[in-house]
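For reference, the structure discussed in these notes is given below.
== chain A ==
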Amino acid sequence: MLGEGIVKGLFETARNFLGSYVDKDRLVTVQYPEERHPLPEAARNFPFLLYDGDDPEAGLRCVSCHICEKECPPRCIYIEKSTDKKPDFVGKPQFYPARFDIDVSVCMSCQICVEVCPFDAIRMDKEFELSTDDRFGGLMWTKKELSKPNEYYQKIHPVEAAETDARRAEDVEKAKAKAAAAAAAKAAEVAKAAEAARADDEGAGKEPSKG
Partner candidate 1 sequence: MPDHPWRTVIALLIGAVAFGIAPLALARLWAMYFSPKKPGPNKNAIYECGLESKGDAWIQFDPAYYLYAIIFLIFDVEAIFLLPFAVAFTGLTLGAAIAMLVFLLLLVEGLIWAWQKGLLTWA
Partner candidate 2 sequence: MNPLSACLLVAAFLFCVGLAGALSRSSAILVLAGIELMLGAANLNFVAFWRYGSVAATSRVHALTGIMFVLFSIGVAAAEAAVGLALILAIYRHAKTSDVTEITELKG
Partner candidate 3 sequence: MTVAFILLALITVAAAVAAMSMPRLVHCALALVVAFAGLGCIFLALGAEFVGLAQLLVYVGAVAILIVFAILLTRGSEISMRPGARSAFSGTVIALAVFAVLAHAVMTSRVSRIATTVAPPSNRVQEIGVELLHQYVLPLEVIGLLLTAVLIGAVILAWREKPAAEQEGARTR
Partner candidate 4 sequence: MSRDLMMDATGNDERLAPTYGAGQHRLKAERESQILEVSIGPQHPSTHGVFRMDVKLDGERVVQLKPVFGYLHRNHEKIAENGSYLAAIPYTDRLDYLCSMTNNWGYTLAVETLAGITVPERAEYIRVIMAELTRFQNHAGLVGFLLQDMGASGTPLMYAFREREKILDLFEAVSGARMMCNYLRFGGVRVDCTPEWMKETRELVGVLPRFVDEFERLLRGNEILMARTQGVGVLPRELAVNAGVTGPMLRATGVNYDIRKVDRYGIYDRFKFRVPLGEHGDVYDRYMMRVLEMRESISILEQALKEIPEGPVQDPKTKLRGLRPKAGEAYGRIESPKGELGFYLISDGTMNPYRYRVRSPCLINLTILEDMCLGQSVADVVVTLGSVDIVMGEVDR
């Protein structure tokens, strides 16, 4: 109780003060606009919609199934289903969102929409420099602002994107194989039919044609 604890504390702060000139551990500031702490792969802020290819309209993966809309805890996703269908990446005709809005002024960045999406159509963005003075215009993101190409996704989440792409490629392969099989089957069928037809033909040939 003679002040030695205080003196010890003073030495500790002095160590930190002097250390800040030599030791990176004692000067941990990242000077933000110029330096940036690298964001980890998993970092997330707001969702965005993925599209394949170059055309955000045509390549949009979202099929407007409303799952994310229903599961979103704060309910900040608004989807309107299209009236027509367009083929998806495997060629299956699907609905697409005529309107897909996310109110980022409500979004809580929980990633549940990403988790529940069966189509890999929605992913989390890392962008965080979003301050705006436009309350309603700037924070209601529409399909146009939300759509980002797959390359962007590959850039910000390389590992995850590679996985997704591999899976999708597999799906495409499967679909292709299926299609091929189907085509083959069809072809076989066609061939069979043709065969049959031919046989028929032949038979027919044998038969005297009807006039």
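Candidate entries met the following condition: all candidates are chains of the complex that A comes from, given by their letters.
Just so we're on the same page, a contact is a pair of C-beta atoms (placed from the backbone, for glycine too) under 8 Å apart; a residue touches a chain by one contact, two chains touch by 3 or more; residues count from 1.
As the structure is a prediction and not an experimental result, all values here were calculated from the model.
J.: Which one touches chain A in this complex, out of 1, 2, 3 or 4?
T.: 4
J.: Can you list the residues on chain A that touch candidate 4 in the complex?
T.: 1, 3-6, 8-9, 11-13, 16, 28, 37, 39-44, 71-73, 108-112, 115-116, 124
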